[in-house]
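Notes for the one structure printed next.
Missing here: one protein chain of the complex. Every other protein chain is in place.
Going in written order, the chains are labelled A, B, C, D and E, and every chain counts its residues from 1.
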Amino acid sequence: MYFHRQELQHKATPDKPDAVYARKLQEVLGGQYGEISVAMQYSFQAWNMHMPGKYRDLVFGIAAEEMGHVEMLAVMIAQLLEKAPLGITDDAVQSDPTVAAVVGGTDIQHGIVAGAGARPVDSMGNPWQGSYITASGNLLADFTSNANAEMQGRVQVARLYHMTDDHGVRDLLKFLLARDTMHQNQWMAAAAELREEGLEGWPVPSNFPQRKEHTDVSYEYINFSDGEAASEGSWAKGPTPDGHGEFSYRSEPEPGVPMPPATQPDARWYGTTPKPNTMEKIAGEVQDKLHME
Amino acid sequence: MYFHRQELQHKATPDKPDAVYARKLQEVLGGQYGEISVAMQYSFQAWNMHMPGKYRDLVFGIAAEEMGHVEMLAVMIAQLLEKAPLGITDDAVQSDPTVAAVVGGTDIQHGIVAGAGARPVDSMGNPWQGSYITASGNLLADFTSNANAEMQGRVQVARLYHMTDDHGVRDLLKFLLARDTMHQNQWMAAAAELREEGLEGWPVPSNFPQRKEHTDVSYEYINFSDGEAASEGSWAKGPTPDGHGEFSYRSEPEPGVPMPPATQPDARWYGTTPKPNTMEKIAGEVQDKLHME
Amino acid sequence: MYFHRQELQHKATPDKPDAVYARKLQEVLGGQYGEISVAMQYSFQAWNMHMPGKYRDLVFGIAAEEMGHVEMLAVMIAQLLEKAPLGITDDAVQSDPTVAAVVGGTDIQHGIVAGAGARPVDSMGNPWQGSYITASGNLLADFTSNANAEMQGRVQVARLYHMTDDHGVRDLLKFLLARDTMHQNQWMAAAAELREEGLEGWPVPSNFPQRKEHTDVSYEYINFSDGEAASEGSWAKGPTPDGHGEFSYRSEPEPGVPMPPATQPDARWYGTTPKPNTMEKIAGEVQDKLHME
Amino acid sequence: MYFHRQELQHKATPDKPDAVYARKLQEVLGGQYGEISVAMQYSFQAWNMHMPGKYRDLVFGIAAEEMGHVEMLAVMIAQLLEKAPLGITDDAVQSDPTVAAVVGGTDIQHGIVAGAGARPVDSMGNPWQGSYITASGNLLADFTSNANAEMQGRVQVARLYHMTDDHGVRDLLKFLLARDTMHQNQWMAAAAELREEGLEGWPVPSNFPQRKEHTDVSYEYINFSDGEAASEGSWAKGPTPDGHGEFSYRSEPEPGVPMPPATQPDARWYGTTPKPNTMEKIAGEVQDKLHME
Amino acid sequence: MYFHRQELQHKATPDKPDAVYARKLQEVLGGQYGEISVAMQYSFQAWNMHMPGKYRDLVFGIAAEEMGHVEMLAVMIAQLLEKAPLGITDDAVQSDPTVAAVVGGTDIQHGIVAGAGARPVDSMGNPWQGSYITASGNLLADFTSNANAEMQGRVQVARLYHMTDDHGVRDLLKFLLARDTMHQNQWMAAAAELREEGLEGWPVPSNFPQRKEHTDVSYEYINFSDGEAASEGSWAKGPTPDGHGEFSYRSEPEPGVPMPPATQPDARWYGTTPKPNTMEKIAGEVQDKLHME
Partner (left out) sequence: MYFHRQELQHKATPDKPDAVYARKLQEVLGGQYGEISVAMQYSFQAWNMHMPGKYRDLVFGIAAEEMGHVEMLAVMIAQLLEKAPLGITDDAVQSDPTVAAVVGGTDIQHGIVAGAGARPVDSMGNPWQGSYITASGNLLADFTSNANAEMQGRVQVARLYHMTDDHGVRDLLKFLLARDTMHQNQWMAAAAELREEGLEGWPVPSNFPQRKEHTDVSYEYINFSDGEAASEGSWAKGPTPDGHGEFSYRSEPEPGVPMPPATQPDARWYGTTPKPNTMEKIAGEVQDKLHME
């Protein structure tokens, strides 16, 4: 169950409206790595988790916090839009660059669709979608996904920080930056703990019997581009992070195998096939006639 | 520039067709974590990269390999579809469960749209989309995203392994599993190398001046659910992975701040606002009339 | 702020797993009229609302309840998937209709992507998307949208009720049906209260000066199909629901106006335009040459 | 069958081109509540309807009118785009705010893709999609959806009215406002008539046996937020609009039920599960080995 | 203006219901090359056309016919769904392959969402979308697109023909096949006529001054794969279809140009850049400090 309290975790009030910035801020509300994504990602991970206890409590605990972050951003955006201009009533837009500029930089649906309100979209107006989230049931993979989400999110907030000098907006961003710092650290700590407790390990999934894979290429760097500098990295020699092997380097792939013969599906799919010679053709036509009804 | 060679990196021929399995295999071709995703993700990272050298060579090198993995899966799927049944010609499907079952389990567009061929979609028929990929320009964030992609991908291939006993299919999956092992390890090694070389560090982005964030909550676990077991984890006490702080635990958030006043945008957005008292109303109506033309 | 409590509003445990039904149930979790839609729709309406008080409290109060409904359905789906079969390991699917049937009827990503877990998608695997929701800021319009959402939702749950005889599933559906009954009634009551208090009225938006519209067709039924029975309805004669007019009926539209002349945009858009006669052509070519650099 | 007549229902010619406004107008052509949506929504309702007669004639009649509205908007947009600037040929856009402003405010695909023509997208460039429409077969639910669509549409047109002072554009909008007034009224009248004739009633669907739902919560307001003002509304006390009950108010939910035990799916899904103790572990490993082939 | 007549262009009644086939038929209603696509594509081409007369009349005339094809398919699908089973009420689906098969093969939303009605989606449940259509304003390009649409559509209908033996369904498909034959021929005739009249030619757009392109590679086949058989085709030697050149063949590309230097955007985008040496580093840090506020 979820309970809502009509308070915000942190103050979310701009010094003044700024409809263009409102649009930019949509990215961290409704974008691929926005707050809706992490709120939903952690929620689905928790609902699907195969064990109660500290890991599930962790995921539930942060999921609910992120819903509150969605709220702070939505409330902030609504205030940034409070003076959103309706547009042009006196002159054609071509002759009024100031207003036109703002119009160009705003999310047009903020006005026409939401009446100066926040929307579940990113900064280019793409609606948030369920395919942004990851919840595989394998916690080491999923916590790595979570760490990535918090990293991408913090990068985006840092970029947004430099796009405004509004103290109210910056104050909220400073708070979000700090929480992203916490959450990055937390998912890395949790991923490490999973490994220490032997619940999961590298390579993920660790309990797939590794002997079954083609182990000759499990730790081999195979180069398909012509830059040779990749051979200098720690991914081309020395022990592998999973502790099970040694990296090796191959500057180009071994000779491949020939393409398999082209497929010959049923003639009634009407694909183009080679023209048969006469004898085959007659036989084929008879056969086709039988099938073609 | 890209060059194509009419060979496959590994044999990709099933023992026998299996139209239902062809659909399942689409997930790792055209799904969120399929081969198109990693091929495109690594390509965009390389094209946008801010330095030549070993990191860019690495990303280019693997990107091209992944295009070849897309190809092996597409060729495999086309063969699995070679005997794809057209459907029902003699009896209503209701009375013929065997054929109907296959129909139910296949990707219908494999036949009607592609004529027994592979498609750029996932196992539920959702088209691949550009919003699956990540290329932020921050390499530590992006390599973490890459590691996650290879983990999710290997989990999916491992699951698919148990869904068939076709030796040809399994042989290809064994190869893909091994390459996912390699690539997981490689991205983790590369992420570590970035940190060792001081090019980027935790928390990402590391050169945002951390003093600017609200540091009082940078390392504080704040619990928004009622499970207390999260306090036992290494994310709630002890040093943080970034080496800059100590985790602390707070079982519930501090009191929040009140919601800001509701916004009052221009009346011409036609949002619903409180009914003014009489005096305000008259004044408002006059003002509205002026604007309403 | 949102708080999560590790309890469910109502019991959500099936008598036994049923992977095919799990897929169907996704519709009311992640479909156009699923619980994510109403949770998000009501949340955005609250965040964007232009007045505090009973209407905002109402919307906040139900929004949080709906998040708990998402949770109950997700938890239910995970349990329905607990015995989800991996697929076929012994025989080709073509020869095993029983297993194939289940495979055909399941959401393939439930297994391969989520490892037997719920997903933010509908019953056909389409990801939930932000464009499902409505939050215009005009409360009479939005509460009508909410009433519709609860009606469509209750219709879908009623249909799902007949698709299972699992007592655990039906027990949850009975609870959801009752809450949909409540919420339908509630939004209709709230819409009526808005009108009684004079905050908004019909036609929406009521404070757009109606004299500005072309009032000659404001209450006229104009028939563009050839069925004449529509003239018998209460929408073709008698007073209009908004209380401002009388319906009239016109069996076909008045003569229209001619199409405007075809547009003639800049030649550099390379659209196809009529071939000019010789003189015009020479003039045009000169002009084109000037612009074509 | 549909027949086209090369006339417009109303004049649709702007006084002068305005490429920025052309983009805004796309919202009511190809947006969630644009004319394509209502044209398609009413068409599918008619095609799927379970009875001929006045209701179907009504839906067919309006559906065809709405196709003509799509046409008027498309033709208007093409004319607004007639002088759409190609862009910048002499100076970098950075130094020419006037042109840049227009560029920023236009739909870039209007030019590059459509050659100064209308497109089936909304004002932010999102393509129209089939998931915008509603046609459930339950007419009371669907007519409520239709009323909502006309309300949202009229709100949007009213907003657009204030964004231009072009008399030609405003003249068309005045016509559309009037038709939206008509159609709002008409769907409300039709919904009332359905109830009066006993074809459908509240709560929708009315012929689901209401005794089967958990009637103890069918009319109970349960508050999941901390605003108490919702208790003052007509949705918290007094008779319910469906005429079957009395509203009651509960300021917080009753204690919930515990989460069900975490699910334990097949090990071959590679989800993370609790570490078994030694004895269980050995048994499990044996069992796993049997399955893991 | 569009007018609807309550008649169908051709009989559209199946001999008996078939819920699985109903789903397949959705492909040619709401798929990429379904009837909604051609109806909308031709409509937008007409609305945007830059000249009245025979070409616009042609496009308008077929557009309206295609709307009637959408209708015939929708009505057919609704009838195929008339006996759509609700699902399983007595036994778990696992033990009832016959019913499960049908469930697996049906569009689940046909029932749960549309109550046994047609939907604006393809055979895999993807909603129709505006991005399927093409209307560039260049008629030779667009008529080529139209010819392709009719070809793909006829291929799909031909495939669907073999998937049923229902005489009523086949009768409708025979009609659609004939109309696709007509429309293929018609668009090819219209494309030829455009060229004969000199309104547009090859290469499209023909009035872009061809001397401006890099004419050395305008007619050169450059091979980026290792199959040499492409050199045997009429695309590798002899005159070109546009009549302006001669094809030549190059078995691999000329040496390319080096990659440009990696970009060095503003540090506040937080991309990863090479580590500067000490002196540069100090200077950079000073500069960063100035910008970082």
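Heads up, the rule we're going with is that contacts are C-beta pairs under 8 Å (C-beta built on N, C-alpha and C of every residue); 3 or more make two chains touch, one makes a residue touch a chain.
These numbers come from a predicted model, not from an experiment.
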Legend entry - Shown chains touched by the chain that is not drawn here: A, B, C, D, E
Legend entry - Residue of D:Gln6, D:Thr215 or D:Ser248 in touch with the missing chain, whole complex considered: D:Gln6
Legend entry - Sole contact to the chain not displayed, among E:Leu25, E:Val121, E:Leu140 or E:Val169: E:Leu140
Inset, instruction - For the chain that's not shown, point to the residue among A:Gly198, A:Gly243 or A:Pro274 touching it. - result: A:Pro274
Legend entry - Option from B:Gly115, B:Gly153, B:Gly168 or B:Pro253 whose C-beta touches the chain left out: B:Gly115
Inset, instruction - Can you work out which residue in A:Arg56, A:His110, A:Arg159 or A:Lys174 touches the chain that's missing from view? - result: A:Arg159
Legend entry - In chain D, positions touching the absent partner: 1-6, 48-53, 55-56, 86-90, 92-95, 97, 100-101, 103-105, 107-109, 111-113, 115, 121, 124-127, 136-140, 194, 197-200, 205, 207-209
Legend entry - Interface residues of chain B (partner: the chain not displayed): 1-9, 30, 36, 40, 43-44, 47-48, 57, 60-61, 63-65, 67-68, 70-71, 74-75, 78, 113-121, 127-131, 133, 135-138
Legend entry - Touching residues on chain A - with respect to the absent chain: 16, 18-21, 23-24, 27, 31-33, 97-98, 100-106, 122-126, 155-156, 159-160, 162-166, 224-227, 252-253, 256, 259, 261-265, 267, 269-275, 288, 292
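Basically, only the chains that are shown with their structure count from here on.
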Legend entry - Chains touching both chain B and chain E: A, C, D
Inset, instruction - With over half of the numbers shared counting as same, classify the chain A/chain B interface as same or different. - result: same
Legend entry - Mean-CA-position distance for chain D and chain C (Å): 5
Inset, instruction - Could you please state the distance in Å, as a whole number, between where the Cα atoms of chain D are centred and where those of chain E are centred? - result: 25
Legend entry - Junction residues of chain A - those touching two or more other chains: 1-9, 48, 52-53, 55-57, 60-61, 63-65, 68, 75, 78, 86, 89, 111, 113, 115-117, 121, 126-127, 129, 131, 136-138, 140, 155, 158, 205, 208, 268-270
